[in-house]
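With one protein chain removed, the remaining protein chains of the complex are shown where they sit.
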Amino acid sequence: MNDKLYRIILFVAALAMPIVCGGVVYALVTDAYDAFEHFGFLNFITSSEWSYTEGAEQYGALPFITGTLMTTMLALLFCIPFSLPVALFVGEYFKGTKIASVLSTVTDLLAGIPSIIYGLWGFYTLRPIIMALNISPQGSGVLTASLVLAIMIVPYAASLSAEFIKMVPNDLKEGAYSLGATRAEVVRKVIFPVAGSGIFSSYVLAIGRALGETMTVTMLIGNTNNIPDSITSTGNSMASIIANQFGEADDLRLSSLIAIGLILFLITALINMVGKIMIKHARIA
Amino acid sequence: MESVKPILEFKNTCVSYTKQTMAVKYVSAAIERNTITAIMGPSGCGKSTLLRAVNLMHNLYPNIRVDGEILLNGENILAMEPIDVRRRVGMVFQRPAPFPTMSIYDNVLSGFVLNGIKLSKAEKDATVERCLRSVALWDEVKDVLNKKGTFLSGGQQQRLCIARALAMKPDVLLMDEPTSALDPIATKHIEELLLELQKGVTILIVTHNMGQARRISSKSMFMYLGELVEYGDTETMFTNPIDERTKSYLTGKMG
Partner (left out) sequence: MNKLKIRHRLAKDKLMLWSICLLAALTAVPLLAILGEVLLRGYDQLSWSFFTEPTPTAYKVTKAIEAGEPIPGGIANGIVGTMIMLGMAVMVAVPLGILCGAFLAENGKNRFAQFVSYLTDLLQGTPSVIIGIITYIWVVVPMKGYSAIAGSVALCIMMLPLIIRSTEETLKILPASLKEAGLALGGNNARVMMKVQLPAAFGGIFTGVLLAVSRVIGETAPLMFTALGCSFVRFAVDKPISAVPLLIWEFFNDPNLQELIWGASLFLLLFVLTLNLLSKYLAKKWNQ
């Protein structure tokens, strides 16, 4: 094989990416077009009506956008108190030890569990607990979904944050110790400020994960097409409404679901892009 | 000969990284107040290891053992709380490493921040000015105190790190080859600074630069393979070394 042919083959293979991604955007936009045209883009994302009575069909994405944002933000909130200690454990306190590698294996395995199994566990173990604690009568809802979602994103946030914590130069840490700081003070006043932007970006990427998580949320959020009025009430996320109704939908409802898919795609793409750019900056600094 | 009570005293100090090998072997020496003592020796002789032992830096690494005694004003620091010792013994490292997220102003005060000591605005201003003046940095940076410390040149950064250590008013200042990463002019500034500083603080400096040791120190230690071979007046050591090994090192026969 000569070099020219080799370069052409590699180039053609690489073209797969623009073709696939272009195809994704093209297909989503053309198939969502009906819904946007019928309801108008602004009206579609601000309307909270979701009814498929024939002749009076009305689809709006607001309940699902709200549901997604609520589950994601709550999941982030629940995830931080665990992922940050894991990151410090692996990246600073027990850096390079056996026990740290055991813990990172544990989090790797957590990341590997399929989301449908998280859903089952949430449904059969966590939901009864929520009911027993009288937090909500039906057990499922935004809170239940967020709790399981939080467990699912801990590994992503923790492993990336640990990387940035590990990168804090030893010179700085020793400098701080030489001035009489305790380890806790070094962590709070040297490691966090220095690794801060990297840690922050790892949470941005964790949000990107949580936004699109489908099965777990579908199984736990309760599947009602309303704007959740509290964290214990039921609702639907963008991903879960698609999972629930895509199979039975046609025409305008199908187009509306695809429109929701397009919005979800754009939000995740934006969040991921922001996260990646921030990571790049944090690595250089 | 009149005996002044030493500020710092090593008594059979040993440091070992593993069970088999000792990096510092039974060092005994007394350091007088307000002097500059240079520690010299070929690389790997244990001079930095000995210096770091005084600041209990070895406590940060669980597999390093320090034995014997190190007395600070007659008190054995190996039995004291590290954070207490480190406040009274300052340290300046080889590479200047100001905290990159703090301004020049905050870098000088970082010892207080790290130790959770609250100062009034007036106290802060006074400390910053005093310390930056004592390292001859004040005139250069007084208008840019809010800029990041990393914005300064290497020599300025190192002086900032010295100021940061001085802010805690230490009894002893340890310096681990503080000029090895600097250019000759910056080195000269630091050396002049140290001669000035010794009026207020006892300085222990590790250096691989014999000229530097001769220029600034009144006492010198020569270490070889973890042992303290010779300790005495710098001038005497350079003109008339007792030990063969010291002689061959000082004459450049040993690297």
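By written order: A and B. Residues from 1 in each chain.
The working rule: a contact is a pair of C-beta atoms (placed from the backbone, for glycine too) under 8 Å apart; a residue touches a chain by one contact, two chains touch by 3 or more.
Remember, it's a predicted structure, so these values are computed and weren't measured experimentally.
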{"item": "Options A:Gly55, A:Gly96, A:Gly112 or A:Pro137, residue touching the unrepresented chain", "value": "A:Gly112"}
{"item": "Option touching the unshown chain, where A:Tyr33, A:Tyr52, A:Tyr93 or A:Phe200 are the choices", "value": "A:Tyr93"}
{"item": "Residue touching the undisplayed chain, where the options are A:Ala61, A:Leu160, A:Ala239 or A:Ala282", "value": "A:Ala239"}
{"item": "In subunit A, positions touching the absent partner", "value": "1-3, 5-7, 9-11, 13-14, 16-18, 20-21, 23-24, 27-28, 31, 81-83, 85-86, 88-90, 93, 103, 105-110, 112-121, 123-125, 151, 154, 158, 182-185, 187, 208, 211-215, 218-219, 239, 242-243, 246-247, 257-258, 261, 264-265, 268-269, 272-273, 276"}
{"item": "Missing-partner contacts on subunit B, residue numbers", "value": "81, 83-84, 87, 115-116"}
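Here is the rule we use: only the chains that are shown with their structure count from here on.
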{"item": "Complex contact set, residues of subunit B against subunit A", "value": "55, 57, 60, 82-84, 86-87, 90-91, 93, 95, 97, 99-102, 110-111, 113-116, 161, 164-165, 168"}
{"item": "Contact set on subunit A toward subunit B in their complex", "value": "169, 171-172, 174-182, 185-186, 189-190, 193-194, 196"}
